[in-house]
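Take a look at the following structure, please.
Missing here is one protein chain; the remaining ones are kept as they sit in the complex.
Showing chain A:
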Amino acid sequence: MNINATLIGELIAFLVFVIACMKWVWPPIIGAIETRQQKIADGLAASDRAEQDLRLAQENAKKQLIEAKAQGAALIDQAKKREAQIIEEAAVKAQAEREKILAQAKAEVEAERIRAKEDLRKQVAALAVAGAERILQREIDEAAHSDILEKLVAEL
């Protein structure tokens, strides 16, 4: 157990090992560890953020779905109303058309009737004159008796 030159040798070895460790071993390893720790921390933060984003997106989607449903329902309501309106309008129009056609027909019938009456009256007048001529067997002064005839015709 004597102290001797070995001590000096070991002291030098110790010094060399520590310097070598300080220069070539420690910095790269601790650097890699710290970089990886940073990366892991970043990754965890990113996953947290992504989770929050996902939740937000889901909420958004739900909201949009409800909105779309409401919009769809409103559209259907509107369409139904429009349908009823169109049917009503068509009915009104058809009624008006019907009345117009009916009135036209009535007017035509009336005109026909008036014309026929006129014809009939004229023929009756001629017939009456002819009948009277024959009954009297003589010439009747048409001019003198025209007022009577007129009255007769008017009575028809």
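Keep in mind that, in the parts below, a residue touches a chain if its C-beta (ideal position, glycine included) is under 8 Å from a C-beta of that chain, and two chains touch if they have at least 3 such contacts; residues count from 1.
The criterion applied here is as follows: contacts and distances are computed from a predicted model.
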item	value
Hidden chain of the complex, named as in its UniProt record, picked from "ATP synthase subunit a", "ABC transporter permease", "Penicillinase repressor" or "3-methyl-2-oxobutanoate dehydrogenase subunit VorB"	"ATP synthase subunit a"
Sole residue of A:G9, A:G72 or A:G131 that reaches the chain not shown, by the stated touch rule	A:G9
Sites on chain A contacted by the missing partner chain, in the whole complex	1-11, 13-15, 17-18, 20-22, 24-33, 35-36, 38-39
